[in-house]
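Below is a structure I'd like to ask you about.
Missing here is one protein chain; the remaining ones are kept as they sit in the complex.
Residue numbering begins at 1 within each chain, and the chains themselves are lettered A and B in the order written.
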Amino acid sequence: MGYLSFAGTILGGLFKKPVTTQYPLKPAVLPEELRGRVLIDIQRCISCGMCMRKCPAGAIVVDRSAKSWSINRFACVQCATCVDNCPVKCLRMEPQYAAPGTVKQNETFVKQAAAQPAVAVTLVKGVTPTASAPATGTQAAAASAATAAKTAAAPQTTPPGDGAGHA
Amino acid sequence: MGKHTVVPFGPQHPVLPEPIHLDLELDDEKVVRAIPSIGYIHRGLEKLVEKREFKEYVFIAERICGICAFGHGWGYCKSVEGLMNIEIPLRAKYLRTIWHELSRIHSHLLWLGLMADGMGFESLFMHSWRLREKVLDIFEKTTGGRVIFSACKIGGVRRDIEDSELHGIAEILRGMRDEVREITDIFFKEPTSVSRLKDVGILSKEAAVATCAVGPMVRASGIPLDYRVADTSGVYRELNFTPVTTDTCDCYGRCWVRVQEIFASLDMICQAIEKIPAGDIAVPVKGNPNGEYFARLEQPRGEAFYYVKGNNTTHLTRFRVRTPTNMNLPAMVEALKGCDYADVPMIVLTIDPCISCTER
Partner (left out) sequence: MSFMKKSPWVIHYDGSSCNGCDIEVLACLTPLYDIERFGIVNTGNPKHADIFLVTGAVNAQNVPVVRQIYSQMPEPKVVVAVGACAASGGVFHDCYNIIGGVDKAIPVDVYVPGCAARPQAIIDGVVQGLAVLEAKRKLLAEGKLEELEQKDQLPPLPPQTHVKEDQA
């Protein structure tokens, strides 16, 4: 009789644990193979722009001069093309998905300037250090390291400001 | 001569998951004619081949439709590989077949839930989508996505499934067989659902052939048209498989065909898991596509054609998809003639409409 064939599931359902995941009260369990969002190890990035050219959604913007890599998480479709095509393999996908928001904004990562060699810097009073191109990454004038206001300052120099008092 | 009214159905309607507009000409309560208007999902993505390289276009091709996503990705890759004479490894073919049959199971369970919801049978909708989540968990672990998989690439597949995982998948599917049988038995024996489906939306054998219907629509009218039988390049030859047909020609028959296809697919995947060989999963792709090629695939909704044309550059010049719902819409309009007004949602859902496939 067809009517009693579902009795097993119904009676079992009275005693078994419900299948509902208790999200958002308990955190989500995400398998590690899940393509959630793209993360970058910015220090290894060479700003070649390959990921920007290959992205089908146009979500990545690479600025070679500023050494920045920025992604619009609201346009990213998690296809992992950028991860596959990166020549230095500095991109990876992690299971945690990008969070919703009320405002669309890009997420930008900027490569920090490499550590400066231990060079004594003498600043002559009255001469303002010239603000050269930010974060060129070259080991050129040590004074330019002091004026790298956009990126975090290199370890040996004190934070930029009036440039007073370090020798 | 009854009262003649024209009732607009859609594009936004509680029973419709996608926007389609039908103008129903009614004579009292009987539908005399149905005039469809489509175009609400047309994105013109066939034109995007001019802007994306052929290796990246696979991500756009698989987003033609989220339900048949794997099928479109495979169809595009199959047509470009045929054009460039690339022979993919046997393990890749098996993996693609396993994913495609899993996609068929998830699509049919989805359709069953929507069909029951359209009828008002909400508890069956919940049970069938609960079972579908098991299939989606398998997809998540093996491809990285629940709905859009991005698993195919030109030359093979992007990820491998280890043999231990494959045996785990076979165990899950064997356990699912009894649960699916339980809920579908209820669906087919419940007097209310039987009375809403039997002898409703008749599409005779001659009408099915005349309107060129495909898929379960035509298999329920007694014609055993299934591309998997004719596929020479795939692995369906190695799997023991017969197409499911019946000749009731009504909604009940189409529902029955789809449910039997779920069981057939469960069987096929278990067979494929036993026969899968070891080996590579992809071959490198060199050169550019040149010429024309035509590939076919049996999607959950019917037979789909994929045509590509290249001119020896990194961008294809033409990509044309003929999807199954494209052909089933005229058959649906034919089946709507003479039915009751209250049967319209049932008939529309019984062709398993995928309007985003139709309009690309």
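Quick note on the criterion: a residue touches a chain if its C-beta (ideal position, glycine included) is under 8 Å from a C-beta of that chain, and two chains touch if they have at least 3 such contacts.
Given the structure is predicted, the values throughout are model-derived calculations rather than measurements.
**Q** Out of A:I60, A:C76 or A:V110, which is the one that touches the chain we can't see?
**A** The missing chain is touched by A:C76.
**Q** What residues on subunit B make contact with the chain left out of this view?
**A** 11-15, 17-19, 39-45, 47-48, 51, 59-60, 63-67, 69, 110, 113, 125-126, 129-130, 133, 145-148, 354, 356
**Q** Could I get the residues of subunit A that touch the absent chain, sorted low to high?
**A** So the residues of subunit A touching the unseen chain are 18-21, 23-24, 28, 56-58, 72-79, 97-104.
Everything below uses one rule, namely that only the chains that are shown with their structure count from here on.
**Q** What is the distance, in whole Å, between the centres of subunit A and subunit B, each centre taken as the mean of its C-alpha atoms?
**A** Each chain reduced to its C-alpha mean, subunit A and subunit B end up 38 Å apart.
**Q** Per the contact definition, I'd like the list of subunit A residues that touch subunit B in the complex.
**A** Within the complex, subunit A touches subunit B at residues 2-3, 5-6, 8-9, 19, 31, 33-35, 54, 56, 77-81, 84, 93.
**Q** Given the complex with subunit A, which residues does subunit B contribute to the contact?
**A** 52, 56, 59-60, 63, 127, 130, 133, 140-145, 148, 150, 158-159, 179, 182-183, 185-186, 189-190
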